[in-house]
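Only a single protein chain was left out; the remaining protein chains are all shown in position.
Right after this comes subunit A.
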Amino acid sequence: MKKVASKWMAAGMALLLAVAAGCSQAQPSGTDGTSSNTGTTTPASSDKKETVTLRFATWDTDQMLKIQQDIAKQFEQKNPGVKVQVEAYADGFDQKLVAAFGAKNPPDVMYMWDFPTYNASLEPLDEYVKKDPSVAIDDFYQGLLNYNRFDGKLFGLPAGFSTRVVFYNKKLFNEANVPLPTDNWTWDDFKSAAKQLTVRDKKQYGFAVRSEPDTYDLQQFVWSNGSSFISPDGKAIEGYMNSKETAEALQIFSDLAKDKSALLVGGKNQQSGNDLFKAGKLAMYDNGVWSLESYKKANVDFGTVVMPQFPGKPGKGVIATSSVSIAKDSKNKELAWEFLKFFVSSDAIKMRTSDLPVRISVVQEKKLDQDPLYAPFYKTLEQSTDTPAFLLNPHWNEINRNLSAAVNAIMMGQNAEELLNKAVKDSQKFLK
């Protein structure tokens, strides 16, 4: 009985739907043309095909992501028919990127720094730069471009960077009657300042040593002392990683921690150097530009200065850079290049406030190289002429594990030379 009724109703519904369909079909032809587009397929769909979607992957979040989205929006406005899809991979950046490259469906443009790992999946840019003078490649700091080369090829263009400088708390210096650091201070100046500025009763420290520092950051000290972790051709570590100069540079920090003029920070269950500096409990801290705003916000009266030097040896710097690259498997390489070009253009660079401008013209226009807070970063940039180890040897990751263990142990107060010899010995196998 119920079945019969529902069948009957279904028939009625079909009739009703047919009537309704008839009505709705008749409607668009009577109304204006725009609404009829939904009914017909050809013109609307062909319009849609003209919209090209360009995928852009970034590791940034929050405020920095917002800036990149704004840049993408500006690019869309200047290029009608282009939609830039900003994909925020956040801390899953590498996992997602590897998966996308593996699936041959990578984002067209992506943030990049690890050229040794990804260069095979990236589009070499030398030809683009040669063909398109509007990118004004000479306007970039050469030191930055150097970091975007691997195997002699350019795989990315710098979008933002930071070098490392010493942030110092002026108030603490003045309280302790220690002269403020200058551009040509030495490690001895530094050590004595650290000692004087440590007041253990007030839990105030002259400096903070990372108990598990990134060996990448340590390179500038090794370079400054005339050594390096690896030979310039990337083939030898013996005599470089375990040289007297390398050990000497690293030992400085170990000694600072040992004689308590520096606090070990950043390890498991240890305080963060940043927090200490913001709290005004830290007189000196080496860091990139990223923390500058938060220090200002914390109302710390601070200054910046280049790293101390070894007497008679030129200071050296290491660069942290955010670059942008094009995927080799991108289906819109020309458009990707246009976007990449826009992303590193003066206009876009001016929008990026979270790291430092990469174009000489922008720096000069904003007079950043004359700003006391920012000048040390650019001075260090000029000194950043050495190529970091990871760009010189494809097996650096493996070598670095041993080096890290050695460095960590050195920071815990062990003998540097002995540990570096052990690390070199353990790492020789990766060079063969």
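Following the convention adopted for this analysis, a contact is a pair of C-beta atoms (placed from the backbone, for glycine too) under 8 Å apart; a residue touches a chain by one contact, two chains touch by 3 or more; residues count from 1.
Basically, contacts and distances are computed from a predicted model.
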Name check vs UniProt for the chain missing from the figure, options "histidine kinase", "Zn-dependent peptidase", "acetolactate synthase" or "GMC family oxidoreductase", returns "histidine kinase"
Would you mind spotting which of A:N332, A:N408 or A:Q428 touches the chain that isn't drawn? A:N408
Per the whole complex, from A:Q85, A:S272, A:T353 or A:Q370 the residue touching the absent chain is A:S272
Mind pulling the subunit A residues that touch the left-out chain? 9-10, 12-13, 16, 92, 95-96, 212, 266-269, 272, 401-402, 404-406, 408-409, 412-414, 419, 422-423
